[in-house]
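I'd like to ask some things about the structure below.
Missing here is one protein chain; the remaining ones are kept as they sit in the complex.
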Amino acid sequence: MINWGMAVISLAAAQGTGSKAVANGASGFLFSSPVDHALVAGTLVAICAGVVGTFAVFRGQSFATHSLSDIGAAGGAAALLAGVTPLAGFASMGTVAAIALESAETTSAKDRDITTGVLLGGSFGLSALLLYLASNFTNVSGATTGVLFGSLFTVSASTLPFLAAISVVVVLSVGLVARRLTLASFDPDLVRVKGKSPRTAGLIFLVALGLAVAMASLSLGAILSAALMIGPAASVLRLTSRVGTAVLTASLLAVAETWLGIYLAYESYSWPPNHDGWPASFLVVALVLLVYLASRGLERLRVLMGGNVGLSGGSATERGRGATPHV
Amino acid sequence: MANGTVLEARDLVVEFPGRRVLDGVSFSIREGELVSLIGPNGAGKTTIFRSVLGLLKPTSGLILTRAKRQSDSATAATTARINGTAATATATSTVAKRAFGYVPQQVSFDRELPLRVKDVVRLGIDGHKFGFSRDRKGREKRIAEVLEETGIPELASKRVGELSGGQQKKVMIAHALAGEPEMMILDEPLANLDLKSQDQVVALLERVSKVKHVAVFLSAHDINPLIPVTDKVIFVSGGKAACGPINEVMNSEVLTSLYGHRVDVFDYHGRMVVLADPEGGHHHDHAEGHGGEGRLNW
Amino acid sequence: MFSSFMVNAWIAGTFVAVLGGVVGFYVVLGGNTFAAHALPTSAFAGAGAAAIAGVDPLVGLLAFSLLGAVGIASLENRASQGVPTALITTFILGVGSLFLSITNSYGEQIFAVLFGQVLGISRGELWAIGGTSIVCVGAVGLMSRPITISVLLPASAEAAGLNQGRMKLALLAAVALATSIALPVVGALLIFTLLVSPAASARYLVSSLRGGVVASVMIAVITVWLSIGLAYLTNLPVGFFVGTFGVLGYVGARTLSKVTSR
Partner (left out) sequence: MIPLSRRKNVLRGRLAAPVALVALTSVLAGGVAGCSSAAQFRNGSIRVLAAENQYGDIAQQIGGRYVSVISVESNPNVDPHSYELSPRVASEADSAQVIVQNGLGYDGFMNKVEAATPNPHRNIVDVRRLLGLPSSTPNPHLWYEPQTMRRLAISLEATFGALQPSHRGYFSARASAFFSSLNLLGTKIASFKAKFGGQPVAVTEPVADYLLQDLGLRILTPFAFQAKVMNGVDLSPQEITAQNKLLSTRQVKAFVYNEQVTDPVTESFVAEAEKSSVPVVGAFETMPTPGFNYQNWMAAELNALSLAIDSGMSSRNLQQGALNG
């Protein structure tokens, strides 16, 4: 395993303030294997998140993105019962949910959120059943199937190639349908006119989304997964409407947020009150939220500075269609 | 404010940081009048509506309504300067707003909304009120009345999400009318409608103004479908406005001075065609750049 | 089937069903499903904060879910498409993990108070859930017309002098109140499912507003009664039946409306 920490020397150096704690922290930061693995895994997930998230936000599917990790947890419970790897359960349940969502023929973003909610409720019910069965008929004690936080720094070296492979699959499949997705986001009829089905593209995308969410939830935890999928992409889409630029910048932003979060998590070891480190999940999620709020502020500032965004800013003139990107 | 005037705007100025959207706009609307607010995109039509509705505070100027005299953010000094005698600024905005029935430009109803035409009209009567409704009978009677007036009684129990665009527009007009407003404000009521629906909506609006004596204040970017029914036109461009009968406003001199460069108006078989000089002269200070387009899009 | 704990479950279930049916109708009407999912999640951080501050967990619960409601109502608009909701939810969860890592004590102890059991409801809790249901249903009833016009015709509502942000906040506050009091009693699963699924199905079956509320409540009540009964007979979790009936009812209602509209 090459020391990936070296790759971020410049990042750490840039952060260096000369204080003793930071200096110590920085040198350890670069040569700490939990940090190395977290950086690699975080980078892979962040790149996927940037790519997938851009389209998810673009298509107004934040709720679906968020829900897929919960729906996947029902699959995790099934995997537990069947004695197979949770990723298989997560991914297959995610695929089933994706197919169900896409075939539901929802008429608006609102309707799609409602359908997502109904499915989510159903999957909670299924989880309840599967966990009941698991705890009644197996000898598993600590059997839960959702990963909320806490695995960022314990990603093992052996799972990294696996993560890389899934990332490649996810990025490639989104790349395959990217143009059609973009077109369909503006108007599905544009795709139909070309004799293609906007549904196929949507389905492939949702399956890729499910896979990405499963991978991210299982390796980094569900809240990091949801935040990275949605936050950076939404921040970027506030400021650009070009798909290519958005995908690229969202990925870069996600990577940057992850790295900075990891760095802060490392530094936080010397922070009060306990001096045993703040949770990395909290730090990354807080960064993601801050950047998003900043991008909203920046967008507003641009409007105020006389940019040509909307005349009145009033709701009466706001876009009717949900799925169009922000200007 | 003269007798019979429903709305008067005096020297309205609206500034957003860095630019002035309205630069001293004055006009008045009398009861039963149908007034068309015409102008290119971005000229400030929506800003005028939002100011009138009280959703936006003008930087200076005065908006007077008959129901109540409503002062904007105007300081006493501004009021005095404009009015000579101070216009009392006692109006609560709610009261003033209730004087209007508003039809927004874009309303889209999802197909699966459990919402009938009747329900939409009912919301127009007391939808803004908290608490539980009393006088159910009177309300149902009013709904039937309004549906009759707008010519859509047969749609009463239909799901509004399943109606055509033209029908939905009529439903929204009924919704706005249900509150018995002094004035209807309609943002681009003809946009996205086919010709037949446009004619129906125009005819309906004419009935509203002439039979019900409700002032109708609507915006459009094409005057042509409205020529036969329009009593008065307000033409906005570059933050300035001209107000008066069609032939007094829609002519080459007035439009040229508004745009700040040469504009020609032709009568072509009863339709008005407005052409701007492609060389464009200099832009008006606050114009949004639309003035320079070769052919104005209306 | 009608021993004391079952009677309590029937009664509490009915209260929650009515609450979910009514509040959920407006949640679904406005497409606020995501918020309905997000707000109870805030309870996590709330319980952690309450433990650190040494106050009643219910206080923490209410404080954080109302905080979530304020955040969502002020950041969410038509263009933002659930993004703020997602980020606020994950952030509050993150704050919860921060609190948990600060306390260094047994987390389950903090959260045990949060997880309700519909079959474990005491007489005292029955009063709490009944009172909350009545207050929430009443409040939403009083606000029903302005909420309706705000979610369906935002521009008209604004022109009529209703503050959109405040109306949204009022609805979300009702959801926050309903969930944070019902959550520790009947559990998150029941609350969320009953907020969403019955109202979602009702839309297809009834075409009027008032009919929609009534249908939503009826579907919710029937779902809960059937689920508790079946759970008793089969010894399987109540939540499994509620979730399953939610999905089945929704699919059924959709199919029915498609068939009849042909």
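Note that the chains are named A, B and C in the order they appear, and that numbering of residues resets to 1 at the start of each chain.
Note that a contact is a pair of C-beta atoms (placed from the backbone, for glycine too) under 8 Å apart; a residue touches a chain by one contact, two chains touch by 3 or more.
In this text, all values refer to a predicted model and were calculated from it rather than measured experimentally.
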| item | value |
| --- | --- |
| Neighbouring displayed chains - absent chain, whole complex | A, C |
| Chain not shown: contacting residue from C:E76, C:E125 or C:E158 | C:E125 |
| Options A:A64, A:M93, A:A109 or A:L148, residue touching the unrepresented chain | A:L148 |
| Which of C:S101, C:S180, C:T223 or C:T244 contacts the chain that the document leaves out | C:S101 |
| Interface residues of subunit C (partner: the chain not displayed) | 3-6, 8-9, 37, 40-41, 44, 93, 96-97, 100-101, 104-125, 187-189, 192, 231-232, 234-239 |
| Where the unshown chain meets subunit A, residue by residue | 28-29, 32-35, 38, 69-70, 73, 76-77, 80-86, 124, 127-128, 131-156, 218-219, 221-223, 265-266, 268-269, 274, 276-282 |
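Quick note on the criterion: only the chains that are shown with their structure count from here on.
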| item | value |
| --- | --- |
| Comparison of B-C and A-B (more C-beta pairs in contact) | B-C |
| Interchain centroid distance [CA atoms averaged], subunit B/subunit C, Å | 41 |
| Touching two or more other chains - residue numbers and ranges from subunit A | 108, 110-111, 316 |
| Residues of subunit B engaged with two or more neighbouring chains | 55, 104, 112 |
| Complex interface listing, subunit A residues touching subunit C | 57, 60, 62-63, 65-67, 104, 108-111, 113-126, 128-129, 132, 148-150, 223-224, 226-227, 230-231, 234, 273-274, 276-279, 281-286, 288-289, 292, 296, 315-316, 318-319, 322, 326 |
| Residue ranges of subunit A touching subunit B (in the complex, touch as defined) | 107-108, 110-111, 304-306, 308, 311-312, 314, 316-317, 320 |
| Complex contact set, residues of subunit C against subunit A | 28, 30-31, 33-34, 36-37, 75, 77-91, 93-95, 97-98, 101-102, 104, 154-155, 158, 164, 188-189, 192-193, 196-197, 200, 236-237, 239-244, 246-247, 250, 254 |
